[in-house]
Structures are given as structure tokens and as C-alpha cells.
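Removed: one protein chain of the complex. Kept in place: all other protein chains.
Naming follows writing order (A, B and C), and every chain is counted from residue 1.
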Amino acid sequence: MLEVVNLSKAYNVGPLGKEKFYAVDNVSFHVADGEIVSLIGESGSGKTTIGKMILRLIKPTGGKIIFNSVDIQSIKNRKEYYRLVQGIFQDPFSSYNPIFKIDRIFEMIREEFYPAITKEEWSKRVKKVVEDIGLNPSEILGKFPHQLSGGQLQRLLIARALLIDAKFLVADEIISMLDASTRIDVLNTLIKLKEKGLSVLFITHDLSLGYYTSDRTIILYRGSIMEYGDTVKVFKKPLHPYTKMLLESVPTTQKVWSNSYISLHGRNVLPSFCKFYDRCPLGDSTCKNVSFEKFEESHFVACVKVTGEGEHVA
Amino acid sequence: MKKYLRTKILVYVLTFIFAVTIDWLIPRLMPGNPILVLVSRFSGLPESARVMYSYLTKAFGLDQPLWKQYFNFWIAFLKGDLGISIYLYPKPVLDVLKSALPYSLGILLPSILASWFAGNSIGALAARRRRLDSILLPIMYFINGAPYLWLGIILAYYFGVVLRWFPIAGAYSFGLRPHLSWLFVGNFLKHWILPFLSLFIVQLGGWAIGMRNMVIYELESNYSRFLETLGVKNSLIRKYAFRNAILPQITGLALQLGTVIAGQVTTEVVFSYPGIGYILTQAILNQDYFLIQGCFIFIIIGVLIANFTVDLVYVALDPRIRYSYGGEIS
Amino acid sequence: MSEILFFALRNKKLKAGLSIVLFFVLLGLFGPLISKYKDPLEYVGPGYQPPSKDFWLGTTTFGQDVFTQLVYGIRSSFFVGLVGGGLATLIGLSIGFLAGYRGGLLDEMLMMLTNILLVIPTLALLIIIAAYLPYRGVLIQSIIIGFTAWPWTTRAVRAQTLSLKAREYVNLARISGRSTLKIIIYEIVPNMLSYVFMVFILQFGGAILAAVGLDFIGLGPTKGISLGLMMQNAVLWNAIQLGMWWWVIPPGLVITLIVGGLYFMNVGLDEVFNPRLREM
């Protein structure tokens, strides 16, 4: 369905903008029909930039994004693209224009995509969709954004994507600002839609959310993919030292943290070296020109230290 | 830091070029033949009209292609040739301005510095005391809303006419010639005090309001709150807030210059004080175009120098500028 | 909306400023009707007259009625404020929007221009333009004031636009297939209305002050009357030295009250729109 090929986004930095900073560096992956793929990374990993590039809100500086076998840059009519590919953003309160009622996000879609449908017919459809995502239309519609909870607002945005009848959804940290008691409902709504055939790129920094929701997982660090594959495989048998560090740091109520090695901050990225080199306990001069190795069926890692058994050589 | 200064200098250089270009362009854009308009101004001085005509034709060079006219204008300008004054014929414009400049600066610089210090002190004080604030703030807003010249008029009327404490015209009495003696200096200061005061008051409101708002903002910021949780004395919190609030007030100096210039020009007119502003009004009343253009350029150069000085001071005082312009993601 | 009205009605600064400004609006509208004399420039009596029953604010050196001049002057001041301030707001808004929304090279060029014009004192620019105009009316004056006063508005509007542009609802409108123009009109502008209104008030006051400055140094309207011209004439004909306070003081006082009232309104509005500043 969606394929990202050697995607890059570079910014000019330094005096006179002579140096390049790669927010996204040569990233490739794909998302199949009816699949949820989670893109997991910490702040500065470039995950949001990738999402925005797929939504054509930022232009890539290299590589392409292919949707249904077509390079999206070549689709001149953006509406045509947005009818199939939609997005939901991190901050539910900022996603609504505070001075209008929330119904407006649906009305906007009618105006732009379905001008032929009458208002009455449309409001019936809106009500149905709102019911479908498990909300009560009479309690929700006609309200202002600040009168609803973050969870409700995010679910309405999912309803919005449903109304457009999009096939692909970029969900960028959609529950990171919600409270624990409501976030799971948003995830479950997303999963229900996936089961009806929607593809989702689920962007998050929270490993537990990624594990709960997704079929496949991509681990991103400083703009580059470290490891990717089947979600259960990546989480049960993490190969990259970075993935391991992440999993050891995630707090759970099952296991108490071990006092393992954590390096707090990295220094500079050296050209051609692994991006994690300077924080990695195994990092040495051999960590260069790393490429993806297949470790097992649908499980790949970019680390020179990983042996065939999934152990690390020192 | 270097990037900050470099950007600023670029703006100033472009501003200068822009201003000189405007100076060259405006007479050529206006309807009618500027030379004829100018020569008609000389009807009172018949013996000079012919000289003037040839001079003007040369100066404007209207027979030459535009780019050459522009080029020549720059050459003449860089040589210090700003043309000849009509109203003070045959004095060159540069000489007229040079002799007026000290009078302007003599009022401008002291009034800017004094009102900056006084205004900021008043503002900082008002930020801390609610009572004082509720009385001072309206006064400051109305001072800020008063036309610059009107404050001068009030001072002139009250201290000059009603109380008769100070003279209200000229920089010194008619009978005197500038020289270094107690008599002259005393006389000069007596003439100086009212124009100085009126320009001082003109700027006061802006500084006080700005400082009050900045101090309140800083006192509500997170670093002030953290200091509170550490139980430090109020004096330390205020000291930090004051210091951080004063920084934008320094850049404010550059922004306020427009107001100050307008105040300066009109104040000089009210008190017939022989600075650039007074010369400018005389030039306007006498349609002395070279002189008007010369005043314009002089004001621009002054403003540019002032701006640059402010930037240097600011960079020296605010570490955030020194470090943050290293290399941002653009 | 009702919340804003609630705070607006409670705000003393807003109410005080608005009352002052409204008073002078009414005086400008109806003053000429209640004044005994119809032409402000007409010589209607003896000169040098202090205020009296016949001449409410006395007469000028030449015997013109100061009150009549004053109320007509108020009209022209409001006119300059409206047209000059309005034009400056409009230009500042458009350029600020464009620079902030489009970004890139266009933004850099527009901001460079803005920064250049910010360095040049407005009065200096006004003088050089006005000096070469053979004929100047109040309208022309307003227009050149409008064309020179916009830069700071541009800078402020650009900053606002940049911050609004970063809101997700703009992105959401984007992926709803909205055009740039529609996004600016429906998403960005409505959220800036309060801000734009405040900018306009400041520009209004600024234009009035700029006009007074121009009038006073001899670049005022070549015919008609304005508050600045009144002061210029008064100073020119030694009204200060002659102690004719009724001629020199009132025009400036009126301007001070109008502009001060406008500024005061602005502070009040800021408190109304900005919850952080609301007093508990």
C-alpha cells in the first residue's frame, strides 16, 4: 500500500547553513494493506518528520514515498491524495480551531470532498460514524472543543478519517497527551478500523503502546532505522543494543529495572558510523557502514555486533 | 553572536543604500521639472540664478542616463557634496548641517540617557507597588499619547511665559557669541533646560510602561518561581527580574529612536533651537530641497550609528545572544 | 464570546478609554453643528480674544474662532486615524501574513525590507515624501502615513502567524484539502481578529500623532484645518509668548486625550483577550 524508499530530510545548519543535519536519513519501509506498523523512536528520532512527509506537510529532500505504486510527489491534485491518506496529530486540543464548534471538522470534509451530498444526508452520516466509534452523538455534536475531553476529541478525528473513507492513516503520537483511563479506548477504536482494512502508521515513543497495537515495528534512532520486523519478534528477541536499552528502560509493573548500563547523552554523529555508536556499550571502530541483516523471517537489524544466534560479539 | 551582528550590519548597510536611493529618487518621481521648481526659488537672487541653473543641471544631470545619474549622485555624496543651501545661500548643505549638529546632539543624547534611566526606574517601581502602579500607569499612558510638541508648548508657556524662569527661544541670547565663559555657559544652559526637559518627558512614558510590563513578566516567569521555592530574599528575585527586564529595554532604545527623532525635530521648532530639526523646518518652509535631503541623510546616519551601538551593548550584556546564534536548524 | 463580553464590561481601563474616545467622536460629529460659526478659517471677530460667551475658546490672532477650528480639527484627526491607521494595519497585515505563512525566500526578502524600514524613522521618511508633494490634502497625508507606518505591524503579525501556523488545526485543514487562501481566511485570520483590532487601535493613535508632527513642521494640508495646523499657526504667530493659552493648549490636549484614551483602551482589551493578564 505505502512504501517509503530512501527517504531523507536534511536541514541546513551551522554558519551560513553550510552543514547538513539529517532529521531523517535514508529511511525505507513499507506498510501493507490492513496492517498497523509502529514507528518507535525517542525525541529527535525523526518519526514525526516522516509522518509529516507522508502527509505532504513537509517536502522530503531525498527519496520517495510511493502510494499504491504512484510516487506521491507526482500526484498534483492533493485532494485526490488526501481522500485516501489521512492523519491524526498529537495534540487533540490544538487540532481543533478553538473558536468553532467541533462539527466543523466534518463540515469541512463535506465542502471539500463531497459537495454533492446534502447537509441533511451528511449529518446522518456524521451521526452514524460518531456512533460507530463508540460515542453518543447527542452528547458530542454541537459542542466546542474545550467542552470535550482529549480522548473524545482524538476519537472524533478518527471518525473524521472514517468519513473521508481513507485507506491509510498516519497516527502521530495520538494518545501521548491523554490520560491513562481514556487512552486505551482510542487505541481500541484504531484497532477496530484496522480489522476493517485500514492501514495505519502508528508513530509513538511509547514501546508498550506499540507492542499492544501493531503488527510490525520499526525502531528509529537519530533519523535512521536500527531494527525492524514482526512486533512480537522484535520485542521478544531485541537484537540491536539500542532496542535492548529501550526495552530495559521501559517501566512496567511486571519487572523492576535492573541496574544496567545507560549512557545519557550522545555526542556527535560521525559520518559512516552507526548513529548509536557513541552511546553503545559495544561501540568501537568496527561500527561502520552498517547495513541491514536478516536475522530471522521478518526480523532485520543494522548492527555489526549481532551474531547469527542473536548474541553480541564484544 | 557573529551571525547576529552580521545580520544586523547587513540590514544597516542595506538601509543606508535604501535611504540614499530614496533621497535620489523622490525628487525625480515627483511631478514637474525639479530644476525649474528649484530655480524659481531663486527669483529673489537674480545674480545667482544663472550660476544655480548650471549647477543644478550638473547636479541632477538630467541629460544623462538614469544609472549614471544615480552613480554620480553616490560619488558626490561620498565626497561630502550634499549640494548648496538655497535659504542660506551660498553655504554648502554639509556646512549648515555640521554647525547645527552639536545643538541637536546636546539635547538628544542627555535626554535619551536621562529618560531611559528615569523611565526604567519608575517602571520597575510601579511593577512592585500596586498603589503607585494604579496612579502612575494612566499618567504614563497619557504622556505617551501626547504629541511631542505639545509637551514643549506647555513647558514653554508655563516656565517661559507664566513664571518667566527660562527663555523660550534660541540656544543663547542674541547679544552673545559662543565662547567659553561662565556668562555664556550659564546663558546656554538656561536656554537648554526647557528643550531638554520636554524631550525627556516625551520618552519617559514609553520606558516606564515597557519596564513595568517586562518586570511583571519576569517576576511571573519560571526562574522567579523556582527562586521562590528556594526561599531566597525578595531582593534577589527582584534583582534578577530587573536585570533580565532591562535587556529588552536596551533593544527598545533602537526602536524608540523614531519617536525621539520626531520629538527632537518638533521640540527644536517650539523653542527655535538651532539644531537639525529647526534647520529642517526652515528648509521646508523655504522649499530648500537640498537642505531637506541633507537633513534626511544626516538623520539616517545618526540612527544607524545609534542602532549599531545599541546592538554592541546588547551583545555584551545578554549571554543568550552570544550562545544561541551558533548554528540553529533553519 | 459571552465570556469575552463579560470581562470587557468589567474592565475599568477599557471602559475609561472608550468613554474618552467616544466623547471626542461625538464632539467631532456634532461640534460643527453646535458651533456658532460654520467656517473654521473665517474671520469672525476681533483677534486676541480670550474665551467668552461669544467665542467659547477665544479667537486667534486674526479673529478666527478657536472652538470651531478645534471641532473641525477633531474631524480631520479621526479621518487621518481611520484612513492612515487603517491603511497601515491593512498593509502590515497582508505582508505579515504572507511572509509568515509562505516562509522561505519570500519571507526573508519581505522581512529584510521591513527591517530596513523599521530602522528609518517614520517622520524622516514622511518628510522627504511630503516635502515634494505640491498639493497636500488630509487624504494624501493619511495615505502617505499609512504607507510608512506598517513595518512594526508586519513584524508582529508575522510572529503571530508563525505561531498560529504551527497549530495542528492548520495542518488538519491542509489534509482536508483546503487551499492556502481558505486556510488563511478561515483558520488563521479569525484567531487573530482580537489581535488585529488591537493593532488597529495603536495604528490609529500613531497616525494621529504622525499627522500632528507633519502639520507642525509645515507639511500639513495645504488647505483646510487640523489640530496640528492650529498648533503650528499658534507657535508661528507667537501665541506662547503672547500668553494665548486658549489657542496653543486645547488642540494638543484633545490629541493627548484621544490618543491616551486609545492606548488605555488597548491595555484594557489586552486584559480582556489575554486571560493571563486578567485581574482576579
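Criterion: contacts are C-beta pairs under 8 Å (C-beta built on N, C-alpha and C of every residue); 3 or more make two chains touch, one makes a residue touch a chain.
Everything that follows uses one rule, which is that contacts and distances are computed from a predicted model.
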Identity of the absent chain, which is to be given by its UniProt protein name, from "Na+/H+ antiporter subunit B", "Cytochrome c oxidase subunit 1", "Acyl-CoA dehydrogenase family protein" or "ABC transporter ATP-binding protein": "ABC transporter ATP-binding protein"
From A:I72, A:L207, A:C274 or A:V306, residue that would touch the chain that is not displayed: A:L207
Contact partner of the left-out chain, one of B:R6, B:K68, B:R129 or B:R225: B:R225
Contact partner of the left-out chain, one of B:L66, B:L132, B:V185 or B:L236: B:L236
Residue among B:R131, B:H179 or B:R320 touching the omitted chain: B:R320
Interface with the undisplayed chain - residues on chain B: 221-223, 225-233, 235-236, 240, 243-244, 247, 318-320, 323-324
Touch list for chain A against the chain that is not drawn: 42-43, 149, 151, 179-185, 187-188, 191, 205, 207-209, 211-213, 231-232, 235, 245-254, 256-257, 259, 262, 264-265
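FYI, only the chains that are shown with their structure count from here on.
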Chain whose mean Cα position lies farthest from chain C: A
Chain closest to the middle, measuring from C-alpha centroids that were averaged per chain: C
For chain B paired with chain C, centre-to-centre distance based on mean C-alpha positions, whole Å: 21
Chain centre separation in whole Å, for chain C relative to chain A (CA means): 50
Parts of chain C lying in touch with chain B, wherever the complex brings them together: 112, 115-116, 118-125, 127-129, 131-134, 152, 205, 209-210, 212-213, 216-219, 228, 231, 234-235, 240-241, 243, 245, 248-249, 251-253, 255-264, 267
Touching residues on chain C, where the partner in the complex is chain A: 167-169, 171-178, 187, 190-191
Complex interface listing, chain B residues touching chain C: 11-12, 14-15, 18-19, 22-23, 26-27, 29-32, 138, 141-142, 144-150, 153-154, 156-157, 160-162, 168, 254-255, 257-258, 261-262, 265-266, 269-270, 277, 280-281, 284-285, 287, 289, 292-293, 295-296, 299-300, 303-304, 307
